[in-house]
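Here the structure comes first, spelled out in structure tokens, and everything after it is commentary.
The other protein chains are all here in position, but one chain of the complex has been omitted.
Showing chain A:
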Amino acid sequence: MVPLSTADTVVELKGITKRFPGIVANDSISLQLKRGEIHALLGENGAGKSTLMNILFGLYQPDEGQIFVRGEPVTIDSPNKAFDLGIGMVHQHFKLVQPFTVTENIILGLEPSKGLNIDYKSAHARVAKLSEQYGLKIDPKARIENISVGMQQRVEILKTLYRGADILIFDEPTAVLTPQEIHELIEIFRGLVAEGKSIILITHKLKEIMEIADTVTIIRRGKVIDTLKVAETNPKELAEKMVGRGVSFRTEKKEAQPGPVVLDVKDVTCLGGKGLPVLNGISLQVRAGEIVGIAGVDGNGQSELIEALTGLRSIQSGSVTLKGKDITNEKPRRISEAGLSLIPEDRHKHGLVLDFTMSENMVLETYFHPEFSKGIFLNYDAIDKYAERLIQEFDVRTPSIYNKARSLSGGNQQKAIIAREIDKDPELLIAAQPTRGLDVGAIEFVHKRLIEQRDHGKAVLLVSFELDEILNVADRIAVIYEGQIVGEVLPKDTNDQELGLMMAGSKRMQGGEARG
């Protein structure tokens, strides 16, 4: 193999500048991607990473600067042009047609035809061949709406490969994956570079950069801070360069002082779409002044538990009480007013109205409160003032509160939701994957706020696939498996191996054992 330093440059960005109203998203950015290299882009939320890659992919036009592909100056004015140049992109939020099959999505726009008909036979064959070549296991005939997120991502990757891409851009590919899926994706990356492909990888996870990337470019507020060889750096240095200050990876916190029970879930059973139980007599307690973490592999009832608690899924049997008040099968609004807040897992689907302004989004659950309304009218002055304060306090980066939620960077959308939910100062805060897509600085901030909430004597239920996060932040860990809590442990008494075994259902513990 050719050593990286002498390998040829496949993409060169020179002095790229992109302005949006009120903000310079990219400020004279230069970057080089070599053949067979994995080049990581690291930067805070809103630093301009997605924007830069959207420029390379032809979705945005730069205001200034030049792009060179394989040494040739090029103008990329559409994704089709990008494909012609061999550039493919897997977006932060997938762009797939839900009711279509895997194959249909992959060939969309480039369907092989037989007369006027689509030649599905040869399409299936080509897709199958590609998936084998790169070790991307998929079922070509499955519908997108029925397959897991990890699988959908492979479809996105195949889409780019089908179009002949050899420069692949990944925008936060691991944010929505489970640890197992991340492991598989990293293997896929290795396969791709072995075939001579080059990869630009945007990620907030320093561990991933250290494990797989060759080079890393750090961007802060639209400017390149530095480009480093991964072999010659370490996570601490990266985090500091990115945020501009020291970052602690371990959150400091005092011993929890659990008070009376706030949330009491007793033997709750819920049925899923096919009439099979998705929650199997689940029981759980959260006390005031403690953070309970729910650990588990995706799909073991976490989403259903959250829906049952918030009134979005009907409970067949069992009961839920909040501060002594029965909220079983209550309406979502009642439950929310009784003091329960939710940071939902899927921010685009459940957390925000993307076409509302930030200001309107900040009162999505509270717009009818007397402080935000006058009779039948909304009090926009009060709403704007409130939104202004939240955005300041939680450092949500947006040019103004009147920007549509859609125009914010992914991480800043998440910060806005967190601001809204924490500021309601709920008796119980449910946080589902709260730090997904956040930069290390923002993660530290959110963890601090969760702990602060606890220290104010409030209850917090943290649902996360990240074991590090659970071990770090939770005071008590409940492991969920097939719709049941199969064990409770204290973070200081356990480690990821033991948790992993419990999550896989091969080790059960009685709740009393850990607490006793």
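Definition applied: contacts are C-beta pairs under 8 Å (C-beta built on N, C-alpha and C of every residue); 3 or more make two chains touch, one makes a residue touch a chain; residues count from 1.
The rule is short, and it goes like this: contacts and distances are computed from a predicted model.
Enquirer: Suppose you had to identify the omitted chain by its UniProt name; would it be "Sarcosine oxidase gamma subunit", "Branched-chain amino acid ABC transporter permease", "Succinate dehydrogenase" or "Thiamine pyrophosphate-dependent enzyme"?
Expert: "Branched-chain amino acid ABC transporter permease"
Enquirer: Sort through A:251, A:373, A:407 or A:472 and give me the one touching the missing partner chain.
Expert: Only one of A:251, A:373, A:407 or A:472 touches the chain omitted from view, namely A:373.
Enquirer: Using the touch definition from the top, which of A:351, A:434 or A:483 touches the missing chain?
Expert: Within the whole complex, the residue contacting the unshown chain is A:351.
Enquirer: Going by the contact rule already stated, which one of A:342, A:416, A:438 or A:474 would touch the omitted chain in the full complex?
Expert: Of the candidates A:342, A:416, A:438 or A:474, A:342 is in touch with the missing chain.
Enquirer: Of the listed residues A:310, A:412 or A:435, which contacts the missing chain in the full complex?
Expert: A:310
Enquirer: State which residues belonging to chain A touch the missing partner chain.
Expert: Here the touching residues of chain A are 310, 312, 331-333, 335-337, 342, 344, 349-356, 360, 364-365, 367-368, 373, 376-378.
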